[in-house]
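As structure tokens, the structure follows; a few thoughts come after it.
In this view, the complex is presented without one of its protein chains, the others remaining in place.
Note that the chains are named A and B in the order they appear, and that numbering of residues resets to 1 at the start of each chain.
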Amino acid sequence: MLELSHVHKVYRVGAFGGGRLRAVRDVSLKVEAGEVVSLIGESGSGKSTIGKMVLGLFRPTSGTIAFDGTDITTIRGHNARKAYYRRVQGVFQDPFSSFNPIFKADRVFEMIRSSYFPGISDADWRERVLKAVGTVRLDPENVLGKYPHQLSGGQLQRLLIARALLLDVDLLVADEVISMLDASTRIDVLNLLADLKERGMAILFVTHDLSLGNYVSDRSVILRKGAIAEMGPTVRVFENPLHPYSRHLLSCVPQLHRTWAEVDAELEANPPEDVELPVASDDVSAPLLEAEEGHFVGIDQG
Amino acid sequence: MTLRVNDLKVYYQTLRGDVHALDGVTFDLADGEIMGLAGESGCGKTTLGKSLIRLDSRMRHVGGTVELDGKDVPIGDDRAMVPLRYHEISLIPQYAMSALNPTRKIGRMINDLLRARGVRPADIADELRRRLELVGLDTDVLDRFPIELSGGMKQRVVMVMSTLLNPSLLIADEVTSALDVSTQRAVAESLVEFRDREYIKSMVFVTHDISLVYQMADTIMVMYAGHIVEKAPASTIINAPRHPYTQMLISALPEVGTTTEQGRLEGIPGTPPGLLNPPTGCRFKERCPLAFEKCNERPPLVEIEPGHLAACWKTG
Partner (left out) sequence: MSEIAGAPGAADPAGGPEPTTTERKTSEVLHFAVRNPKLLIGLGIVLSLLLLGIFGPFFIDQDPNEYVGPKSQPPNGEYWFGTTSFGQDVWAQFVYGLRSTFLIGAFGGGVAFVIGTTVGFVAGYKGGIVDEILNMLTNVVLVLPALVVLIVITAYLEVRGVFIQGVFIGLTSWPWAARAVRSQALSLATRDYVDLARLSGRRTWRIITTEIAPNMSSYLVMSFILLFGGSILIAAGLDFIGLGPSNGVSLGLMLESAMKWSSLYLGMWWWFIPPGLGITMIVGSLYILNVGLDEVFNPKLREL
């Protein structure tokens, strides 16, 4: 459904744009229908840039992003772009910044209506909104007609997911959607994403939190400095991390029932075997090596 | 006993009335104890941390007392607090980047700070170098500007700076929230090291991340809507919590290794109550599956087993 191949994003930085910053380096990955793929990485890993490029908000420097076979980087013109957004939508990190503070929160639905369903009757539209709001398990009474500041972060994020449901999109880019939510509500949003997946929606789940990526996704991609460090089925990546960087990350994640000391001791007792990493022939490409079926490791960037 | 807080009440003044951010909080902190202070946003944990060192202009000390090493801490009197800050009580703020003056080199900033506190920088220069090395920083950071340092480095500089005078109590307010996983671990471990070397006697580590605080704290105190709900040794909070809120909170946290296929985790329905006109009695009663009539009275924080305190009628 979505296929990125050899995508690069280079920013010009510094005075007169003399410097180069490679935010995304030679990334190739696929998202199939009904599949959740987690993009996991620390700050500066390029994970959000990839999400924004898929949403067409940034343009890649090179490479193609194909959605159902069409390269979206070649989309030109308002109508073609609008047609793309009919099928692909995003939800962003900060729910409070996703709503224009001076308008009521359900205006996000009205914008969808005026752009995509101009002919629909008020009654029909209301029915659809109520259905979408019900699907994200919100009480319409509590959320419709309210201003963003009257709602909690979790309610706002769910409204945005309901907005994507109104369009019945095929692909949802969820960019750190729960990192600003409180512990008691973030799990509900995660469960909601799992429900959407069961309806056949593909989800690109961008996160810095390994335990969250692990909870919902079918496949995980661990990014470092713009390049893929490790990619594979989530279970394999977490049970048998192959790249030294993934192992390091996993040993640093605070866990609920195991302390860092215990994790270190376990690693000490059974040191993981080293795997052969691919070597980049230049400082632009980032080849992957298939270590086991569907489980890839990337280059070592020191 | 290092710190003893008794029925502390601190309200925020707003145009529409007082927000009861901290509404009767009582706890003790022992010598050498690292206490994790956990809770969701708006539960009063940051307010508590700030109250112990500096009330901002909208915060009002309404009642209760704070004692440090047997002496009264006049938290409502800004001027009387001045000699205590840095010497006795110190704070690492959430955003170290904004705590550093961008136009000054780190070394100069530290010297100015020491002089302002009546300490000669030369007396302490060796110690400063030793501690920078301890947290894994090169001593030449002293000749650099804040902008030249990464977020994690700045956070560590601020850590060294605020503990240089060996305060009795250190308050760390969400110090690792803005950091990456790997830096987070290094910073958290340095803080424990500071306590082990007795640079600080005890510490309150404010965070929303319970799994992080479990890694480093001796005890964890959980707050909800301006009240303390439970305080116990860290492993007890994680493995055998007694208060319904703590139980539901812990069970809502996904871990590395949990997936939806093994069964879904559940969140806590509802939202925390508003603190402008807070409800009477237990503040969790609206969302609590165990709530009954008695919950309209405020449950006292009682010791249900040695070192384990909870405020719930059902655990009493």
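Please note the rule applied: a contact is a pair of C-beta atoms (placed from the backbone, for glycine too) under 8 Å apart; a residue touches a chain by one contact, two chains touch by 3 or more.
As the structure is a prediction and not an experimental result, all values here were calculated from the model.
Residue A:V108 is the one among A:V108, A:V129, A:M201 or A:V237 that touches the chain missing from this view.
For the options A:Q93, A:S211 or A:Q255, the residue in contact with the chain missing from this view is A:Q93. Here the missing chain is touched by one residue of B:P167, B:P241 or B:P273, and it is B:P273. Here the missing chain is touched by one residue of B:L3, B:A21, B:L179 or B:I268, and it is B:A21.
Not every partner is drawn; the one left out touches chain A at residues 55, 57, 78, 81-82, 85-86, 89-90, 92-94, 97-102, 108, 111-112, 115-116, 147, 149-152, 160.
As a convention for this text, only the chains that are shown with their structure count from here on.
Note for the complex: chain A touches chain B at residues 42-43, 152, 182-188, 190-191, 194, 208, 210-212, 214-216, 234-235, 238, 248-250, 252-257, 259-260.
Interface residues of chain B, counted against chain A in their complex, comprise 40-41, 180-182, 184-185, 189, 208-212, 214-215, 238-239, 248-250, 252-260, 264-268, 271.
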